[in-house]
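Of the protein chains in this complex, one is absent; all others appear in place.
To keep things simple, chains are lettered A and B as they appear, and every chain counts its residues starting from 1.
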Amino acid sequence: MKAIALLIAALAAGALPLLTDSNYILGIAVSAAIYTVAAAALNLIYGYTGLLSFAQLGFWGIGGYAAALTVMSFGGTFWQGLLWAALVNAALALAIGYPTLRTGRHAFVIVTLTFALLVNLIARDWVELTRGPLGIPGLPAPSVLGFEFHSTARFYWIAWGYAVLALGGLYALCSSRIGRTLVAIKQNEPLVRAQGISPMPYKLAAFAVSAAVTGTAGGIFAFHLRIIDPLFLDFYYMQTFLIMVIIGGAGSFWGVVAAGVALSALPEVLRFSTDFRMIIYGLVLVVAMLVMPNGIAGWLQQRRLARLRAALQ
Amino acid sequence: MSVDPLYLVQLTLNGITLGLLYALIAVGLALIFGVMEIINFAHGELLMVGAFAMSFALPAMGLLYWPSVAVAILATMIAGLVIYETLLVRLRPEEFERSILVTLGVSIIVLHVVQYLFTANPRLVDTQYGFDGIQIGAIRITFTRIIGALAAAVAFGLLYVVLRHTQFGRAMRAIAQNREAALMVGIRPRVVARNAVVLAAGLCGLAGAALAPLQPVTPGMGQFLIFKAFALVIIGGLGNIPGAIVAALGLGLVESWIGGFFEIAWQEGAVFVLMIAVLLLRPDGIFKRGAMRLG
Partner (left out) sequence: MKPLLEVRGLRKSYAGVHAVDDVSFAVVPGSITGLIGPNGSGKSTAIDCIAGFQKSDAGRVFLDGAEITGRAAHEVARAGLMRTFQTVRIYERLSLRDNLAIAAQQFDDAGWRDELLRTARYRRAVAAAEARARELIELVGLTRYAEAEAGILSYGQKKLVALAAALMPRPRIVVLDEPVAGVNPTRIRDVEAVLRQLNAAGETFLIVEHNVEFITNLCHHVIVLDQGRKLAEGTAAEIHADPRVLEAYLGIAPEADDAQRRGAA
């Protein structure tokens, strides 16, 4: 039943270019697909595993630059670029994750934050590689066997296909015993160890997968924008992913996916100035964390639990 | 390669000033972490508020430096009090991630409200001292820089006295060392936490005010500094005040030296490399983590 509903939703989303030829709407849809995947990746590490990672912003940027540089500087294809985006990020996640996760979650948050800043600085200051503040414009349209994804409608197929694939993969992971173990680690790490499970490989794997997925999402987004520059690492993106996870409900897979789609469309519909939009994001973050720290999905679950409790007593 | 020794002295002096100002921010974070076990993401915005307050107070006070600094400190203390009473008071010590997200929200709101009201254009701040300074041989340091460094040093002296010799300082240390025991002897954590936040905000206000004449004042100025302050808190050991001060001074010097000889990217990357190295070698920071210590 659930599977059929998901299939229909995925196919309906895929049919969007047949329903509209507005580049504006399709552009939003591309962003929505990519942001949702990035939010789902953050959900894996924060919502499931309980590790608040600000490194996502860095992975997003590195993914974008890796894909762009593969094509523009190293003569590779877009698809190879995505592969590099995933590999480089996974390797970085392991390199940062190992020393940091030994020390506990406080250090993890701060180190990932500093990592995001460092990537930002490198993008700006390592001019020979990244071309500095000017960025790398004119990223070509991806192509497969001579078929060029040059229009927004065509590019939407890439974003859609990627979203279906990435979300499917993440869902398979989160709904498996591995996902359940991640939740267990978040809830009670000593108990996990007492049950013969070593938490470190799980945490590292979740971080690496989350990094790789975020990196490919960044790579695709860079080619959607057709340019990459240090603005690609604006903290705005991190805040967007965070808001999606928090409103949707950290640890709820479909809650975050729904929030990702809804929150990508909403700011466009409301059309605020950037400052005003950010102020609203900030307010939403503060209010959500104070009133319903587990998001809408968490709030619904709480109500369900209250009913259950009442029924059992 | 020969290095001009005067150049090195100049870099070192700049590094100390920079380090003292970093330390003001990092100490505030360490103080709040020690008492509440949370990280205040909006700390950089408090600094920015201090710098903006300074930039408005100076013309109003006829460019007089000290009254304007007092206004800036007062403004950030009030901001700290408001943030504590409306938001932080609702957080429990074990809610680390939640505290980060709440204060991140505050940081976004403050940053963009200021940007909306005053635009992102850099503001240049003039004081009664202008660009006057002292000249020793070929080395020239402006008064505002010297005063900033001295004010920071005096602030640390005062902080030491407060933490060591006042009732409220002792209560703060007691909570940081052993929360349960502190509760049992009748210390009210709420009052102590509020005091710690207000005190930390005041230090941040001082840093903002001291920085305002030294660099352009922008709404985003706090963000870059706060990232470094976070790293410093890790390097010094979470919640460890002397650790934060030493780490901050060290970073100021290292940055200044690196900045004098290498490209800027290396200067900015230094703090991250330092932090990862410390985590690999001494996972609890160079100094012991946890209880708030005074050396």
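Criterion: a residue touches a chain if its C-beta (ideal position, glycine included) is under 8 Å from a C-beta of that chain, and two chains touch if they have at least 3 such contacts.
The structure presented is a predicted model; accordingly, all values stated were derived computationally and were not measured.
*Asks:* Missing chain touches which shown chains?
*Replies:* Result: the unshown chain touches A.
*Asks:* Give the residue, chosen from A:L87, A:L129, A:L165 or A:L305, that touches the chain omitted from the document.
*Replies:* A:L305
*Asks:* Which one, A:L69, A:L101 or A:A184, makes contact with the chain that was left out?
*Replies:* Checking each option in A:L69, A:L101 or A:A184, the one touching the absent chain turns out to be A:A184.
*Asks:* I'm checking contacts with the chain that's been left out. Which of A:G75, A:G138 or A:G196 qualifies?
*Replies:* Reading the full complex, the residue touching the unseen chain is A:G196.
*Asks:* Pick out the residues on subunit A that sit against the missing chain.
*Replies:* 172-173, 176-178, 180-181, 183-184, 187-188, 190-198, 305, 308-309, 312
To be clear about the criterion, only the chains that are shown with their structure count from here on.
*Asks:* Where the CA atoms of subunit A average out and where those of subunit B average out, how many Å apart are those spots?
*Replies:* Comparing mean C-alpha positions, subunit B is 32 Å from subunit A.
*Asks:* Over in the complex, which subunit B residues touch subunit A? Could you list them?
*Replies:* Its residues touching subunit A are 39, 87, 90, 96-98, 100-102, 104-109, 111-113, 115-116, 223-224, 227, 230-231, 233-234, 238, 263-265, 268-269, 271-272, 275-276, 279-280, 283-284.
*Asks:* Inside the complex, what are the residues of subunit A that reach subunit B?
*Replies:* That would be residues 46, 50, 52, 96, 99-100, 102-103, 105-107, 109-111, 113-115, 117-118, 121-122, 125-126, 235, 239, 242, 246, 273, 275-276, 278-279, 281-286, 289-290, 293 of subunit A.
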